[in-house]
Structures are given as structure tokens and as C-alpha cells.
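Take this structure first; my questions come after.
The complex appears here without one of its protein chains, the remainder shown in place.
So, chain A:
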Amino acid sequence: MPAVIVILGILSVIGFNSCKREHITYSTTSDVNMYSYLEQNPDQFSMFKQIVDKAGFSTFINTYGTYTLFAPNNTGVTAYLKANGKASVDNIDEATAKKIVSISLIADTINTQLFTDGKMRAPTTSGQFLITGANNVGGVSSITINRQANLVKGNVRLGNGILHVIDNVLLPAEQTLAKMVEQNPNYSIFSEALKATGFYDSLNVAATSATNPSRKFLTLIAQTNAVFNAAGIADFNALKAKYSTKGNPKDPTDSLYLFVAYRVFPELSYLSDVVAASSHPTLAPLEVTTSMLDGEKVLLNNDYFNGVLEPGVSLDRTLSDNSASNGVLHSSASNYKIKVRKPTAVYFDFGDQPEIRRAPGVYRGIDKSIVFEPGELSEVTWINQRTSGHQQFTYKTEPAVPRAGEYFYGNDFTYWGLRFQPDPKGGMSQIEFKTPLLVRGRYKVWIDWRRDAGTSPIVVSFDGQALPNTFFVSEIVNDNQSDALLESKFLKRYSESPVTGNSNGMVSKMVGIINVTTTDRHYIRFNATGAVGKQIGMDCVEFRPVDMASQILPKLYRDGTLRY
């Protein structure tokens, strides 16, 4: 009997406990994926969920991955339905639903901090880029998406990416650039020019059906009739009479053809992209358009050329940044065309950097010395081999009475690191400068410096192409030799240094002939190959057109002038 009680007791203990389940959380997060999120919030997203269902994207946006979804809330979908005269979501056909969802989805996680004034960093699944911005209505600012919707709530982090709630439905652009220009009566002159030159057809191909992958998206800078009129061009005939040199605008060498071609960038550049890069290729062969931001103004072709500002044209912000199915349409505020320039000599002082010029009294001041760490100069980059002092770029100027034997152009020079030499001894091993604007043409490149100890060749590259000649810092310019003899050895006396009995301390060497294919700013790079004695006073680079009257004159003087 007692045994039975014991057994009963044991059984009851087991029995009571057997129903208890331990609660263990097996998942690291309770975040749901996008589709589930839409399902969980029917008060906000029931209508968008229907659209997603119709488009057949429901599984797709519920799989794990890195996505960004712009989900219109029910108010937004209702507004869209109302605007399109549709009674309910059921009236949206499958193709439209697919379009709506694919333009709302990006295969990347992009939070609102990464929104700019222009396109997002990744395209939507429809291929088109969304643009962001901000606008202000009645004192309330909101972030805008594709100029079609406002952001209601951003950065909802979900299992498979980020969801942004918006207040309207996003739709892909339907019109091509050509159609967009054609249908706007303000662009009638420009539209006729597009048709006459044949660009209408090439600009009328939607990105999805483009065959050339590098021409899917284009940037077109159109011009309103008012702007043409202001430039004295009343209609298309006047435009043709003014520019068409060959009489046939379809001829690629005709100036009207080039006039239009120059306004097409083979890239997708919203205004924020236009100002982010300093130059843009165009469809006019080898012609680039330069760009810059001045305050709020986007300026094209606003260039300093040999130190003189050539004012450019500004883009009309209100008429720009219009998305088309194959690119973006901007509008210029005044007429412009390709500038015809002859190659001109450019004397590029290594110390002529914007950061140095900005510092008052430093650039070509008296007895200055300034060092820059990597990253502090916007137009010079260098590779260092060691830390601290070895990697600095030094800008120096002469004292009131220049030091003996120093005849630097403008009395200033630069040091490249503690030593301009590669490993293992360390120092700076490579340095690259952005050149001033060089006009299309062929140039001889002369490197000017103060002679010093060192016999290892330094390799000069232009736009990444190594030039045939190298130079070493102890090259000798023998003052007993004539200019002609020296030039045959690719050397010359470039400074105002008087002719001495033996070697001239200021050396200039021609390192090769370059073919500048686009009128633009280019890159010149120097690579060290071996040891040098100490810091070398590097002065400047001369780009002299090959057909210049003299490769020696004018010479570069201490006071910064050029003299014959």
C-alpha cells in the first residue's frame, strides 16, 4: 500500500510538470520582413499590399536580403486612385501594379541620411533611379521622393532592409527625353533642332529598350525659346542660319549637329551629380563641359583659362532635374556652345593649389613654409611609405632676398615628402597633380626643378600613361652648351638664372609629348624609382604646344612673370 502511494506521488510530480514548456527565444530578432510588415499594419498598408499581391512581388519582398522599399500608405494609394479616376485597387491592371512596385523597390539599404538632392546611389528594380530632395509647403518641410511623394516616416528597419512610408504612389517616368522636349511648347526651337540633327531618334529610346549599355541614360541640357530669343535667335531657321556651317545638320561635322551633341552627356547626371564632378563628357567628340557650384548656382564652362576667368552659363534650377525614362532634362539659363580654343602653353606651378591660394599672404608670399598632410589638398594625392613627417607635402617661398642660386618661378617651390623615394628607405613614392585646364592638342611636357643629388629616374605619367623620357634630379644643364644643343638632349635653361661657368642649378627637362584629347583638366603623376639625396625643390611643369614658336621662350621669372 505505501508503495502505491509513493508511485502515485512520483507519477503526479511527473504529470504536473509534463505540461510545462520552457520558453526559449530561438530567433535573434523579432523584426519581420517587408511583406509581413505590410500585412501586420493593414490600417496603413492594406491597399499597397493589394498592389504588391497583384504585381506578384509578395514572396520577393518577403525573402531575406538588403532592400529599400518605398511603401505608400492607404491615404497615398487613395490619392493616386482618385487622381487616375479609378474606383479601387482592383481597377489597377497587373502591368501597372508591376511598374508601381518595381519603381518603389531598391536592392540596397538606403536610409534617409543618404538622401541627396539628386539620384539615389542605386537604381530601383525597374532600372530607373529615384531622386530625393526636400520641399517646403506653408512652412512645413518634407523630404520628397521622385518629386511624386513626400516621406511620412523614414527608416523603418525590417528583417530584409529599410522601409520608408510615403504619401503617394511612385510611378516610373513614361516619356523619353525627346518626347519631353517635344511636348513642351517652350522648347519648340530646341525640339526642331533635335529633329533636324537626328538626335530626336537617339533620345527617344527608353532605357529599358536601349541596346548600347553605356547609352541607357543620358543628360540633356535643353534651352527654352525665351533663352534663344535673348541670344538673338528668333526661330529654328535663325538657329540653323547661325550655326549650320555645312548646310546639313545631320552631318556630324556640322556645327549645328555639334551644338546639339555638346548638350548631351552620356551619363545620368542630376544637378547634384553635375556639380559633384568637375567635368562631363558630351556626345560632341572629345569635347567636355566643365561644371561648378557657385553659391546656389550651377555653372557650366565657368573656367579659369591661363589665370583669366571665362564666365560660364548657369542652369535654371526650376526647369532642371526632370526625370525621363531615359535620363534627365536640364535647362540652361543662357545660350552656349562649344568654345573653340587653340592650344595654348600652360605653366603649372606645383604650389598653385586652391588651399594654398586661399590662405592669405601665403601663395608667393615672402619666406613662407607650410606642410600638408595627405588628404588636405584637394587636387594633389600622394602615396607615402612611412608615417608622420615623411609623407608631407611642403610649400615654400623664398625670403625677401632669395637664397643664392635659387631662381624658382614665382620664388616658390614644393618638397615632396622628406624624400621622394620608394621603399625600403621610405618617404613619398608617388604624387599626382590635377593640371589646370588644357586645350585639346599636342604638347611637350617640361619638368622644372632645382638640381640636387640623386641618379634614380623619376617616371612621369600623364592620365596614367607613362611618358617616354624619365628624369633624375642631378641632370646637368651645362652652361657651356648652346640652347640648341641642350634642347637636342631634351634639356633647357628655363629660369632667369644667369649663365654660369659650368652647370646651371635650375634644370628643365622634356619628358615627352602628350596628346591631350579633351579640353579638360587632366592628371600628371610622378613615380620615384630609387633613392635621392634630400628634399628636392620641385618648381613647375610647362605644357607647351608642339607648334609653339619656341620651346625655350618665354622664360619663367622669379617675380612670376613670363619674359621673352
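By our rule, a residue touches a chain if its C-beta (ideal position, glycine included) is under 8 Å from a C-beta of that chain, and two chains touch if they have at least 3 such contacts; residues count from 1.
Here is the rule we go by: contacts and distances are computed from a predicted model.
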{"item": "Missing subunit (named according to UniProt) among the choices \"Phosphoribosylformylglycinamidine synthase subunit PurS\", \"Twin-arginine translocation signal domain-containing protein\", \"Membrane protein\" or \"Glutamate ABC transporter permease\"", "value": "\"Membrane protein\""}
{"item": "Absent-chain contact - pick from A:G85, A:P185 or A:G295", "value": "A:G295"}
{"item": "Contact partner of the left-out chain, one of A:N73, A:S102, A:T132 or A:S244", "value": "A:T132"}
{"item": "Touching the absent chain when the full complex is considered, from A:V77, A:V275 or A:I447", "value": "A:V275"}
{"item": "Touch with the omitted chain, as defined above, among A:Q40, A:T75, A:T112 or A:T253", "value": "A:T112"}
{"item": "Absent-chain contact - pick from A:V140, A:A400 or A:A484", "value": "A:V140"}
{"item": "Chain not shown, touching residues in chain A", "value": "111-113, 115-118, 132-136, 139-141, 143, 153, 155, 271-273, 275-276, 293, 295-296, 317, 354-355, 358-362, 365, 368, 370-373, 375-376"}
